[in-house]
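Yeah, one chain of the complex is gone here, protein chain that is, but the others are all in their spots.
Now for subunit A:
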């Protein structure tokens, strides 16, 4: 029992020391989910993906330029997620791009773009992997963008200041991703004593250390980006929003 305590303490220390240095957005790594859960999340994500593809097809049917633009947007989301946000601890972390993408492109198109960005994160950066792809798509390209999008529109509808709407949409989009990932992990690995709830709280606390600062950092960044964009490229934003609806 003593040995176990020692291992647990070492684990926490290791998590604290190592994770902020390489705090990537919340991917579930390749191989972490048992086969049945991999399949389950693929099945859950599939209808959203299909809906997204139908939307993209509709949008690009007689607008070839928009198709090119969406392809470039996918690259934009990827590059954004590969950047490092400066953080207070002197370490760095990566934004998810979920919030900005959802505000700019809407949730259904973001599902497709996010899915493509996730694929390349696997192929080019070795983050995530094919077996956990379904689960990662659900948390980062479906749940996150939806929360961001609805929150952004709700706050805009309630006449909240623009910066506040953007900030909350971005932060809560990130946090939604993190909560969903924790939930996915606790479903696959329920605690022997206490089951789902206990392990859900456990994963939430472990990831809170890295994810809450990332979310706030990304929120600040996205507010700045959104300010610059509204000041300098109002037309482009209008074009995207117009083609969206």
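Before moving on, here are some points about what is shown:
The rule is simple: a residue touches a chain if its C-beta (ideal position, glycine included) is under 8 Å from a C-beta of that chain, and two chains touch if they have at least 3 such contacts; residues count from 1.
FYI, contacts and distances are computed from a predicted model.
According to its UniProt record, the chain left out of view corresponds to "Cobalt ABC transporter permease" among "Cobalt ABC transporter permease", "Glutamyl-tRNA(Gln) amidotransferase subunit A", "Beta-ketoacyl-[acyl-carrier-protein] synthase III" or "Fe-S cluster assembly protein SufB". Of the options A:44, A:119 or A:162, the residue whose C-beta touches the omitted chain is A:119. The set of subunit A residues touching the chain not shown comprises 4, 7-8, 11-12, 14-15, 18-19, 22, 29-35, 38, 53, 56-57, 60, 64-65, 67-76, 78-80, 82-83, 85-86, 88, 112-113, 116-117, 119-120, 122-126, 129-131, 185, 189, 191-192, 198, 202-203, 206-207, 220-221, 224-225, 227-229, 232-233, 236.
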